[in-house]
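Omission of a single protein chain aside, the complex is shown with its protein chains in their original locations.
Then we have chain A:
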Amino acid sequence: MACLLETPIRMSVLSEVTASSRHYVDRLFDPDPQKVLQGVIDMKNAVIGNNKQKANLIVLGAVPRLLYLLQQETSSTELKTECAVVLGSLAMGTENNVKSLLDCHIIPALLQGLLSPDLKFIEACLRCLRTIFTSPVTPEELLYTDATVIPHLMALLSRSRYTQEYICQIFSHCCKGPDHQTILFNHGAVQNIAHLLTSLSYKVRMQALKCFSVLAFENPQVSMTLVNVLVDGELLPQIFVKMLQRDKPIEMQLTSAKCLTYMCRAGAIRTDDNCIVLKTLPCLVRMCSKERLLEERVEGAETLAYLIEPDVELQRIASITDHLIAMLADYFKYPSSVSAITDIKRLDHDLKHAHELRQAAFKLYASLGANDEDIRKKIIETENMMDRIVTGLSESSVKVRLAAVRCLHSLSRSVQQLRTSFQDHAVWKPLMKVLQNAPDEILVVASSMLCNLLLEFSPSKEPILESGAVELLCGLTQSENPALRVNGIWALMHIDKIMSTHGKQIMQAVTLILEGEHNIEVKEQTLCILANIADGTTAKELIMTNDDILQKIKYYMGHSHVKLQLAAMFCISNLIWNEEEGSQERQDKLRDMGIVDILHKLSQSPDTNLCDKAKTALQQYLA
């Protein structure tokens, strides 16, 4: 504590700290390199675990000097290493610290340091980079700006267990989206990291595992590669299965379950593969149990929801596994009344996770009830379930609201529930509220749910229409978002006499979609809408007088995609159907347009469905 001896005895505590901090910085400028080194070492010891000291040193300009010393050719490797250690320590502090470091361009300096031959220095740089890149304030793009960085990092993977741990951690934090995945994949990430899964170091194994989970997410290319990778004679999926054994640390079980889930969703593993049905799924259900930490339960439920979303068999298995549906009801009990009274810390913790837990539960319920009527019934019969969903619809958190709407949407596929529970709980009221000024992602789900509530047999139909749904839906048909436009028209279709009142708007929306650059599914839906419209007299009028639309239908009859051809055929069939009023004129007009020729051509189609439809249509002309 030499510095204290030099300070005057009577001093306020604050200035004392600043003065001592200044002394640390001053010593970095000493002409004697040995003294500079000692100064850096002393600084290192002073800042460990002391956020105030860190902030002081940053304010006093220690960072640029440290970076200068770190990059200086003349600095000894020892000094460079100590500088990197101190910078790493500063980065461990608050987010503001990290921002200050970024402002001083620390990342290029540290990346430059990685070119050094000295392993200790490289490890210090990597540790510091790891800390910076794992901070939420650091843009991950910074890792990819220099194209030479990734291959160099890949090469460093072989140097030591520390380089392995830090680099994997950097990758798993900075790999966001398909572009990053592709860059890492193209630089051999899979081969370079795969063998780390059998490392002796738990941390290395864990970080490598995390890398694979981010690499495989929604990425068929990576996932397809992963299933065939061999490590020590074992296929990667088998290694993942071993890592989700019940005696492994929870973090490891959860992460390997994620890897397998992502590979399955990316199409690399079948949904009826034993490693999914008997290993991954039960593991994820266990992650939802009360014994797990709140964070783990959130992650477990979200991953499980993702895994089972497209597969009814997995939904059925999950629904009977370990009383999952009842287990999820517990997610709504935070903060519990007990935690509020007894333990402030616990209350704080519970509150933090309460939203996350609720949205995760809603998501999982939505997946569970996506296809099976019995499961939906079971979910709705869970204690206070409908109340919880209705409450969820008006929560402040967008995430919870979205998940609640999704859940409700999934449950609304049940005719029985639409007529009972949905009516009893007047679900439509909060739903209409959600539809006002909600972000698009919510609107998409909420509007498709509205479609279900507007079905003929739904008792909610009347009150919804009375509360101004038509205007709202017309609004949607003008939306930028094609999915919203489709939902808007679709919902409108269910309303009686809508074509006579809002026919123009609907036709306009349909034209817009058919003209735009949309995916096949959206267009197919739209053509089906058109076919449905072509079922009523007013609507047929509207179509027949709209040459633009007729040309579009003709075009889609000759489209390369069978689905679209079929949908267009539907429209034509409805328009030329014999027994209906005015069918003769419509037939004539369509013949003039060359539709009959197309029908003849299609009746020779190799697709039997299309061929049958065309023949039936031609018969209408013969009759």
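Basically, a contact is a pair of C-beta atoms (placed from the backbone, for glycine too) under 8 Å apart; a residue touches a chain by one contact, two chains touch by 3 or more; residues count from 1.
As a working rule, contacts and distances are computed from a predicted model.
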> Which name from "LSM10, U7 small nuclear RNA associated", "Ran-binding protein 9 isoform X2", "thioredoxin-disulfide reductase (NADPH)" or "AP complex subunit sigma" does UniProt give the chain that's left off?
Replying inline: "Ran-binding protein 9 isoform X2"
> Which one, A:Asp247, A:Glu383, A:Glu466 or A:Glu517, makes contact with the chain that was left out?
Replying inline: A:Asp247
> If the hidden chain were put back, which of A:Val36, A:Met206 or A:Ile317 would touch it?
Replying inline: A:Ile317
> So which of A:Leu278, A:Leu351, A:Ala426 or A:Ile520 would be touching the chain we can't see?
Replying inline: A:Leu278
> What is the set of chain A residues that contact the non-displayed chain in the whole complex?
Replying inline: 245-247, 278-279, 282, 317, 320-323
